[in-house]
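A short worksheet on the structure shown next.
Here the complex is missing one protein chain, while the rest keep their positions.
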Amino acid sequence: MIQTTQIILETRGDCQIVDISSQVRRTVSQASITGDAIVVLFHVGSTGGLTTLEYEPGLVNHDIKAMFDNIAPADGSYEHEKTWDDDNGHAHCRASLLGPSLTIPVIKGQLALGTWQQIVLIDFDTRPRTRTIVCQILT
Amino acid sequence: MIQTTQIILETRGDCQIVDISSQVRRTVSQASITGDAIVVLFHVGSTGGLTTLEYEPGLVNHDIKAMFDNIAPADGSYEHEKTWDDDNGHAHCRASLLGPSLTIPVIKGQLALGTWQQIVLIDFDTRPRTRTIVCQILT
Partner (left out) sequence: MIQTTQIILETRGDCQIVDISSQVRRTVSQASITGDAIVVLFHVGSTGGLTTLEYEPGLVNHDIKAMFDNIAPADGSYEHEKTWDDDNGHAHCRASLLGPSLTIPVIKGQLALGTWQQIVLIDFDTRPRTRTIVCQILT
């Protein structure tokens, strides 16, 4: 059985990292899952992505952004920006690399995350957005 | 219920990006999915991978390739190439980072993609290949 819900978030972009673990946990709880299940998460859109990390200020406010600045610099030269007179070429590149989907086991009703492992959306865009994450619970 | 099909593609490599959204959409349609489902995609092989992006010429023909050239340069020094007298060490590294699997929700028979979000195969290899992507629809 597949139960589909959506998590809606307001974001500000610029490599903002949002911890969505509690929302995902609530979705599992509201679906009355007490046994094993699989949660499929999918970020709708091409300038953000999903992963897990230890949600602490050093990583969230500095280190992850520094890595992505190294991979695809915000001030780099992008054909995407020339074509569309836009400024978010780096956001598209980073999002493609990170990926939009994540699959997380549920064991006896609990997300199988590590103690220091949170589920996050990273928004790479250059302006505030309303973001949608599709959350499917498979039992 | 799991329905398994395969998408077969001829590629030329060198960071070629192929939009497979229409093939995946056709697979969902042919499976007569009208409710919710989950599509699992898997690239068979170690020099290509799957992600989503806005399929437009600037990103597809330049920016994504430039990012991967930065991450694992085509002209870099790779032990893989010395060992196997090969030239695609960068292709293996990039493919491992991008990853072979992608999971996409289907809601009321439609793939839950953003307007500017296409499903793509990126082929990093240095020669033409016949590529197989396994497509499983879970209902």
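Before moving on, here are some points about what is shown:
Letters A and B mark the chains in the order given here, with residues in each chain numbered from 1 onward.
Here is the rule we go by: a contact is a pair of C-beta atoms (placed from the backbone, for glycine too) under 8 Å apart; a residue touches a chain by one contact, two chains touch by 3 or more.
It should be emphasised that the depicted structure is a prediction, and the values quoted were computed from it without experimental measurement.
One chain of the complex is left out; on subunit B, the residues touching it are 2, 4, 40, 42, 44-46, 71-72, 76, 78-84, 89, 92-93, 95-97, 99-103, 134, 136, 138.
Interface residues of subunit A facing the missing partner chain: 36-38, 51-54, 56-59, 61-64, 66-67, 70-71, 97-99, 102-105, 107, 112-114, 116-117, 138-139.
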